[in-house]
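Contents: one structure, followed by commentary.
Removed from the display is one protein chain of the complex; every other protein chain stays in position.
Let's look at subunit A:
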Amino acid sequence: GEVPSLLSAPPSAVRAAERWLDLGGGSGEEGSEEGYLRKTALRSVTLDSESAQKQEGSGSDSEPHTSCPSSVEPHGQEGEQPDCIKDDTDDDDAGICTVTESSSQVLQFEYHILYSCSYSSPVLYFRAFTLEGRSLSLEEVWSSVHPNFRLRLQNSPLNTITQQEHPLLGQPFFVLHPCRTEEFMRPVLQVAQDQHRPVNYVLSWLSVVGPVVGLDVPLKYSTLVHPASSVSSTEPD
């Protein structure tokens, strides 16, 4: 099915997305509206290096990943692609710093959402630095993923983290490969359609994939939706 335009979501949800995602620049060409949605956040993270080492090889040694899409076009000339939001205000809603008892460090994470025209789906790119500016390695990134997610990712090699070149910036980023995006988004879209509810596609997608890599979608960005009256009263739930 078509990806609903972000702009067709209810205004409150759109404004919510605008508050914490600002639009990163594209190549700066005149008239170019290409870009990506970006958020930076500080996170206090415990790098669990010992168990991470067991995870690190999981992606590479098993079957080759269906590495996802590195192609971009958040909104293009074709109508089926979702539009990008331009936002002028940058919310200072940076991530929450929690103090944990075990050894932890504060890292700066940068999250980008791009749209893959090859796969017609959003893709999450991210990278992390120490406060001194050192980039995190893949092992360290793996170790920053919550153990529950790590286990799940390890068991499905098609959903894993690898390093890829950012298609607009040309720099190394980590990419979460939700190659099953359509699989888990389809029920969401279907249910919403059945209940005549609008759906904010990117926020829904992000709420599933984001937390795996520490990108939380705060509750306040979900909206209380009143279902429109059903067309047919005999429709099953």
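Please note the rule applied: contacts are C-beta pairs under 8 Å (C-beta built on N, C-alpha and C of every residue); 3 or more make two chains touch, one makes a residue touch a chain; residues count from 1.
What we mean here is this: contacts and distances are computed from a predicted model.
The complex includes a chain that is not drawn, and of the options "Gem-associated protein 7", "Autophagy protein 5", "Exosome complex component RRP4" or "Glutathione reductase, mitochondrial" the UniProt name matching it is "Autophagy protein 5". Contact with the chain that does not appear here is found for just one residue of A:124, A:145 or A:168, A:168.
Residue A:135 is the one among A:108, A:135 or A:195 that touches the chain not shown. One of A:42, A:117 or A:189 touches the chain omitted from the figure, and that residue is A:117. Within subunit A, the residues in touch with the undisplayed chain are 26-27, 29, 59-61, 63-73, 76, 78, 117-119, 135, 137-138, 162-172.
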